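Would you mind keeping the following structure in view while I ask a few things?
Now for chain A:
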Amino acid sequence: MTSGTLIALALIIPTAVAVLLPLFAGRPNVREAVTLIGTVLLFAVVLSLLASVLAGERPSLAVWTVVPGLSIAFAIEPLGMLFATIASGLWIANSVYSIGYMRAEQAPRQTLFYVCFAIAIASTMGIALAGNLFTLFLFYELLTISTYPLVTHRGTEEARNAGRLYLLMLLGASTILLLPAIAWTGIAAGTLDFGVGGILGGRVSDATLGILLALYVFGTAKAAVMPLHSWLPAAMVAPTPVSALLHAVAVVKAGVFTILKVIVYVFGVDTLAKAGTGDWLLYVAGITVIVASVMALRQDNLKRRLAYSTISQLSYVVLGAALFTPLAILGAALHIAAHAVSKITLFFAAGSVHVGAHVDDVSEMNGVGRRMPWTMGAFAVGSLSMIGVPPTVGFLGKWFMLLAAVGIGQWFAVGVIVISTLLNAGYFLPIVYRAFRRTGDGRPGVAEAPWPVVVPLVATAILTIVLFVWPTIPYDLADMLAGTSAAPVASDAATGGRQ
Partner candidate 1 sequence: MRLDVILRVVTKVILPFMLVFAIYVQFHGDYGPGGGFQAGVIAGATIILYALIYGLAPARRLVPAALVEAMIPLGVLIYAGVGVVGWLTGGNYLDYSHLAHDPVHGQEWGVFLVEAGVFVTVSATMVAIFYAFAGRGRR
Partner candidate 2 sequence: MGEQLPALQVVVPLIGALLVALVRRPTAAWLVTVVVSLAMPVISALLLVRVLNQGVISYHLGGWDPTIGIEYRVDIVNALILLLVSAVAAVIAPFARLSVLSEIAEGRIGWFYAMYLVSLAGLLGIAITGDAFNAFVFLEISSLSSYVLIAMGRDRRALVAAYQYLIMGTIGASFYVIGVGLLYIMTGTLNLNLIAERIVAVESFRPVLAALAFITVGISLKLALFPLHVWLPNAYAYAPSVVTTFLAATATKVAIYLFARFVFSVFGAGFVFADLPVTPILVALSVAAIFGAGTVAVFQSDVKRMFAYSSVGQVGYITLGLALATTTGVTGGLVHLLNHAMIKATIFMGLGAVFFRVGRIEFQDIAGIGRRMPITMGAVAIAGLSLIGVPGTAGFVSKWYLVVASLEVGWWWLAFLIVLSTMITVVYVGRLIEWAWFREPSRQVATVEEAPIEMLAPICLLAAATIYFGIDTYLTAGLAERAANALLSGLR
Partner candidate 3 sequence: MSDLIALAGDVVAHYNQWITVFLMVSGLYIVIARGNMVKKLVGLSLFQTSVYLLYISAGKILSGTAPIIDPHFTVYSHPLPHVLILTAIVVGIATMAVGLALVVRINEAYGTIEEDEIFKRDDDR
């Protein structure tokens, strides 16, 4: 199979799952089997793409030109590959988990749920593998729309309001800010294709670079950089699997992925570092990290606390990108991977507590850990990773960003990372403490959740540790990315960036 076919397959498989599912709406077992087969096939396809990328290839696939200047094309580079691998791998775990969770909850309209989920994954693949800004934008919007029914899934007043906020904020920011930014880029640079070293270097003034960066950063509301963050806590009304895969991995990572990708492949790290008009991003991201952490401290609802934690962690990635040095880019890319596996573990655990103990609030979690040791054990591992304690993968990304910040003497960033680490510990460790050290009020019916719920969360927890010990694949990909954004390569950007 050629790599072009593989790229096509990566999009077709989840789409096919979405198309097939309604046919088996009446037979849940067949329906779930279709989903699981789809997840495994997709992961296999992504892995074979991964192998060729690690071997130094850069597969691409030009699909279609919509209008002159706007074409649908895919081109794989390390960052996208990393994102695709994470998303498709965790889809397997999440599907198993969804089956357990949704059945335990006896949730309505499960077919719609799985269909939208599959479309969301297809869109995520499209974002990860996009070869130009238009393709990225196309799938970015598709992701918003396909996840809207998932947010509103419960159909309650609260869910509808959250859905409205979600749709207006994400679609609004992307059409009002991101779309003009893309059009502007297209007119200024003459192309929308991602180019190594950026496509805007030397084409626009420094001030314009700063404005464009702002349009991109705030247009990508999925990255939840303040003040465009409030959709994420609201979206927590969705069923837990949605929060776990989409609002900890796919959707929000699509946001920071877009920002990172735009900084590396549209602006060029060097261009921005020289221009100096993008430095404000560092402060915005830093403030988001701290403020979101403080807000997380004050949340009693477990999922909302996790959501604020996600906002804070996402801005770590933006912070890393905003340092505009290759080492920090490496750290940011690694942190995307690290946060994905850790946060999905935490959400899985939260859902498991909801199913097993019928508890949603931190204040009611006393003693839950003793009845649900697997769940809360995994939660503890995830928490440590979020704080950045070895031997968990969360340490790696923070470490490289810290190194980069110290390296260029950016003490604000250093301060942000240190303070937020303390805050992270402040809002995660009490949960673990309550769960294990305090005795519960002996409520009956608290037991470990069904195995399809527990197995995935244990698996992701183990992955959190494994990736620390053996981080080769994410590290290599991140290193390749950092390599392409390093200074020497940027010199041939003038030729490499054009078509």
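One rule holds for everything that comes next: a residue touches a chain if its C-beta (ideal position, glycine included) is under 8 Å from a C-beta of that chain, and two chains touch if they have at least 3 such contacts; residues count from 1.
The set was built so that all candidates are chains of the complex that A comes from, given by their letters.
Worth saying up front: this structure is predicted, and the values here are computed from it rather than measured.
In the assembled complex, chain A touches candidate 2, while the other choices in 1, 2 or 3 stay out of touch.
Considering their complex, residues 64, 66-67, 70, 72, 109, 134, 137-138, 141-142, 145, 149, 152, 155, 159-160, 163-164, 167-168, 171-172, 175-176, 179-180, 183-184, 186-187 of chain A touch candidate 2.
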